[in-house]
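Every protein chain but one is kept in place in this view of the complex.
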Amino acid sequence: MLGAMLMAAPLVWTLLLSLKANSELMRDSGTAFSAPYTLENYRAVLQGSSAFRWLLNSLIVSTGTMIGVLILCSLAGYGFARLEFPFRRTLFVFVLLGLAIPEQAVILPRHQLFAALHLHNSYPGLILPGLAGPFGVFFMTQYFRAIPRELDEAAMLDGASRLRIFWKVLLPLTLPAQATLGVFTFLAAWNDYWWPLISATRSERFTLTVGLASAQMNYAQTSGLGFLMAQAVFASLPILIVYLLFQKQIVRAIAGTSGR
Amino acid sequence: MASLELSNVRKAYGATPVLDDVSLTMAAREFVAFLGPSGSGKSTLLRIIAGLETADAGEVRLDGRRIDTLAPGDRGVAMVFQHYALYPHMSVRENMAFGLRNAGVPRQEIAARIDEAARVLEIETQLDKKPGQLSGGQRQRVAIGRAIVKQPRLFLLDEPLSNLDAALRTRTRVELAQLRQRVDAAVIMVTHDQAEAMTLADRIVVMHDRAIQQIGAPMEIYGRPANAFVARFVGSPAMTLAPVSLLADESAFAAVRLGEGARIETRVPRDGLAVGAPLELGVRPENVQVVETSGGVPEAKVELVERLGDRTFVYARLADGLSITAEDAGGSRVRIGDTIGLRIDGAAVHLFTPDGRARHAAAAAA
Partner (left out) sequence: MTAGRPARRLEGLAFVTPFLIVYLVILIYPLLMGFVLSFQRADLFGARTFVGIDNYARLAADPVFHQALGNTFKLTLLIVPALTVITLALALALNRPTRGAAWLRGLFFSSSVLSVTIVTLIWRFVLTPDAGLVAEILQAIGAEPIPFLSDRNLAIPALAVTTIWWSIGLPMMLFLAGLQQIPEDIYEAAALDRAGRWTRFWRITLPSLRRTVILVVMLQTAAQLQLFGQAQLLTAGGPSGASRPVVLFIYEASFVRWELGYAAAAAEILFMLVLLVTLAQYWAARPREGE
């Protein structure tokens, strides 16, 4: 119980601060524990700030990354799990080795590469790095492998082409895996900090994560503590909603990682 | 006209051969069972016919057309898989329609064929359910339905009854027998269950060790097994095999001595058999009678008694350690540990030469 309180206290504190008038907090932030409360800060967030723009950017980048990952990983997962081609095993191991590459080992040269390609401050520049992770390929390959081969064979006897087997028979069966991978990719892209920090340097391309960081750094100049906290709550809402909606997928995915 | 023709089919996985030079010709509308233990190559052969595996050499023809070069969907064959392989996300109707759509069959024709198949298989009320909502027996019918609507020239059934419980299995066996009367196509069924093969098939292809051991009608396989393997594999309880030596004699038929001394007069022609050569005698339980232990008959000690009601199987061991199975009446009083006498019906025994080939009793035997 004490643990739950320790866990919840910072969240409650943030919520209380966001509901207080900035002027009152300037005097003493301890006033957050007592009325009067106001929604003024939220009105300010919805009206004046760049938070909406950042939210939109975050939505575009996260959704784009999710769709890209699902397409690339479904194709590759099917290829690795079901098809025969030269160096299949070698290539699969080569992709798995990528799991051990930490972001900081590639981020600097990647920054230069994207600069040379004029991709900074663009949506493709923010989305592409999220597509290169090998986890999704590994995940989808495992999932395709678990589907009985008899189904492919039945479809072959039913005269279906490779593409049609993939599209009509196997892909619909991977929907649970697509949901899990999709949610995880979306969360990761939404919360990514380092890459958008160095790639999106103009405010109109900030994601919510980077935008909030800049607001935080410039705290002295912003319109106050209550406003800042209202931004934080506003920014966490979409992701908390995603979490609540897809809790099942998230838990299942985690259980899957430990099962190995 | 011949339906399916296999000529000199060979297959190996790397250095491991799985099929050696297999040839077979099926008559139109014939029902053939591939019978053998696992690893005998029977499933591989079925998959080669279906196009799911490629043969290394040889040809496959169906109704005179060469099909081993065609894609599985273009061969005019339909398959019922061991685990049914129904598409879980499609309704029963969609499962049956999938192959027809791929083949470009007109919409109305598809609907008509599905309705007809559903009527025959009595699954009309299940058409809009998903496979997950069906019982094992219903899934089996859907799998069969999916094959029927394609109106194939050849049905391939891969262990079709192995996933059903005992009661359902008997019923489905009857249904399969009725089904084949209705369809105008040949049928191949792979099974390791000899009872299935014996009841359903016109001819049985016994496979073992990558090769066809014998092709024949069920009773021919049972009555005149081509070699020791077929003799042991077909029939339950299995035929007893015992080492014997050929006795010198003037008779036209071979007389042999069982290990511990009993002399058995067989009806197997003696010609070609060398005196003293090691032979094996094969005799089915129904040809070994339990009798009183009175002089002249071999004696054995009872190890297990299997009472089936109408008859009783007695598993016993001869003095020299050889196991032998005998049949007794339903009301048999034999008990474990008893010493019994056995009378072997010499007219019904088979002899096997060292290479495993069988010699059968002349004429009347079968």
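To keep things simple, chains are lettered A and B as they appear, and every chain counts its residues starting from 1.
In this text, a residue touches a chain if its C-beta (ideal position, glycine included) is under 8 Å from a C-beta of that chain, and two chains touch if they have at least 3 such contacts.
The structure displayed is predicted, hence computed values, not measured ones.
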{"item": "Full-complex contact with the absent chain, from B:N8, B:S23 or B:T54", "value": "B:T54"}
{"item": "Residue numbers in chain A that touch the chain omitted from display", "value": "3-4, 7-11, 13-14, 17, 25, 29-30, 33, 71-73, 75-76, 78-80, 83-86, 88, 91, 95, 98-113, 128-129, 131-134, 137, 162, 166, 187, 190-191, 193-194, 198, 208-210, 212-213, 216-217, 225, 228-229, 232, 235-236, 239-240, 242-243, 247, 250-251, 254-255, 257-259"}
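The rule is simple: only the chains that are shown with their structure count from here on.
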{"item": "Inter-chain centre distance, chain A versus chain B - centres from mean C-alpha coordinates, in Å", "value": "58"}
{"item": "Of chain A, residues touching chain B in the complex", "value": "148, 150-151, 153-160, 164, 168-169, 172-173"}
{"item": "Residue ranges of chain B in contact with chain A within the complex", "value": "50-52, 71-74, 77-79, 81-83, 85-89, 98-99, 102-103, 146, 150"}
